[in-house]
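Part of the complex only, each chain left as placed.
For reference, chains read A and B in written order, and residue numbers begin at 1 within each chain.
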Amino acid sequence: MSKIEAFNSYREKMNEEILSHDNKVLKRFFSLDHATYQDGALSAKTKELLGLVASMVLRCDDCITYHLMQAKKEGVNTEEVYEVFSIANLVGGSICIPHTRRAAEVWLELEEKS
Amino acid sequence: MSKIEAFNSYREKMNEEILSHDNKVLKRFFSLDHATYQDGALSAKTKELLGLVASMVLRCDDCITYHLMQAKKEGVNTEEVYEVFSIANLVGGSICIPHTRRAAEVWLELEEKS
């Protein structure tokens, strides 16, 4: 199974488990998270890049994988993704480098699939 | 080996390695860490929930696993655990979601064992 397939499969299974417990705050939070990246004054594409850079400086690999998938769907190209990587590294420092390596691997897999 | 067994086995082995080096600060720190969660003005149960939410917002999967095990021993139930999850996500944001997924998996394993 590819990195992305493994991520998607686990994500789906565990989100279902979490939401099955009927905690209202978590349900509303998950729903709000989805609403945040819809087209608005800023395009969905720009919002995904914002989500990506935020995930990188906070160093959340799963969040990075998710936003890279969404960015791909929104038509972001490789040069643009690497500019996001560069901003994340400058703002967040060299501790972002290992996450950039894993992000580059995910992006490669997304490119090969398309 | 289950997730929890793997965690416990590695934790025990490496704690032994660390403490074998006789670094006094680390020894005192490990001992103090243990003392912190004893019954006091707040119950051990409440303290484990405090340790859990702190571990979630700081996004330390191993710490989350540890405090979930302790919380289980203190009689915390599933609804309570999910309320801790909800506070962690609100305070710490959507970057806590992937850690919540892994926490939910650990909690499932603890429930199945009991």
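The rule we apply is simple: a contact is a pair of C-beta atoms (placed from the backbone, for glycine too) under 8 Å apart; a residue touches a chain by one contact, two chains touch by 3 or more.
All of these numbers come straight from a predicted model, not from anything done at the bench.
S.K.: Of the full homomeric complex, 2 copies appear; what's the total?
M.R.: 6
Heads up, the rule we're going with is that only the chains that are shown with their structure count from here on.
S.K.: Which integer distance in Å separates the CA centroid of chain A from that of chain B?
M.R.: From the centre of chain A to the centre of chain B is 26 Å.
S.K.: Could you please specify the touching residues of chain B with respect to chain A in the complex?
M.R.: Where chain B meets chain A, its residues are 59, 78-79, 82-83, 85-87, 89-90, 94-95, 97-98, 100-102, 104-105, 108.
S.K.: Quick check: in the complex, which residue numbers of chain A touch chain B?
M.R.: Per the touch definition, chain A meets chain B at residues 10-11, 14-15, 17-18, 21, 23, 25-26, 29-30, 33, 54-55, 58, 60-63.
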